[in-house]
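Only one protein chain is missing from this complex, and each of the others stays in its spot.
What follows is chain A.
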């Protein structure tokens, strides 16, 4: 195993960056290919059923105009060039460029994701600490059972049930009103964000709790904890300064990994709670068969996910120098 690492060579960070670049290239090839296997092309999608009335020579002209007569690799490169210059396509339904739509939708999803991660940490870290304080005891069992329940309930179900109960029994349905952006009506915005963020946050609190529990139990058995205790470090300082601080490393990594789940879950949460985020943009594009919207938005999400993972990984290496030598 070691020999392959040496064989690959290079600084670990350079290698990780190279890997991320290669992944991004693969992501763009896959996204491009997905649009190619679709029935129809840009012509049928922009002319709709009228495309049937076009003559053969008109079709050929349009093919040449859109560059569809060129070889696939050339089409790919010109598409990639468009993406790099900010041309993500145009949505005729929205009457807007996909880049503009994304610029409006992305902040909504990011706000939702950040709120969800904060809620997950607020629930998951104390939960994991409580579970780890007496492994095998009742509190551990309760935490594990809750975690299993949460893992087994999909976001669409918890979201639907929560929204129905609050609307039916308490008459509280802030998401029934038009969406209020954070900058315009922060009070309304928070009310509309809190339920979807809670639903997503609870579902990723479970892996965060498990990670916290395992990390604390592992670290408690380490030599440096014994040394610190022998040195006379008070118990609660030991827990905060030595145990929890070291446990934060895997917790941060786990939060980064869960970001991808959040972006997927956001599609569902945004749909249930009518939030105009990027997940809803994908879904609307699919429903209206506007595949250029779908393609560009999926690409944006995947790139975002790759970057978040890269940053998490680099932060992890910075915080834990042991990883360097691995």
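Note that a residue touches a chain if its C-beta (ideal position, glycine included) is under 8 Å from a C-beta of that chain, and two chains touch if they have at least 3 such contacts; residues count from 1.
Definition applied: contacts and distances are computed from a predicted model.
Enquirer: Please identify the absent chain by the protein name in its UniProt record; candidates are "Sarcosine oxidase, delta subunit family protein", "Molybdopterin synthase sulfur carrier subunit", "Diguanylate cyclase" or "Phosphonate C-P lyase system protein PhnH".
Expert: "Diguanylate cyclase"
Enquirer: Could you tell me which of A:14, A:78, A:168 or A:227 touches the chain that is not displayed?
Expert: Per the contact definition at the top, the residue touching the missing chain is A:168.
Enquirer: Spell out the interface residues on chain A facing the chain that's missing from view.
Expert: Against the missing chain, chain A presents residues 1, 4, 19, 22-24, 26-27, 30, 34-35, 37-38, 148-149, 151-157, 160-161, 163-164, 167-168, 260-265, 267-268, 271, 279, 282-283, 286-287, 291, 294, 298, 301-302, 305-306.
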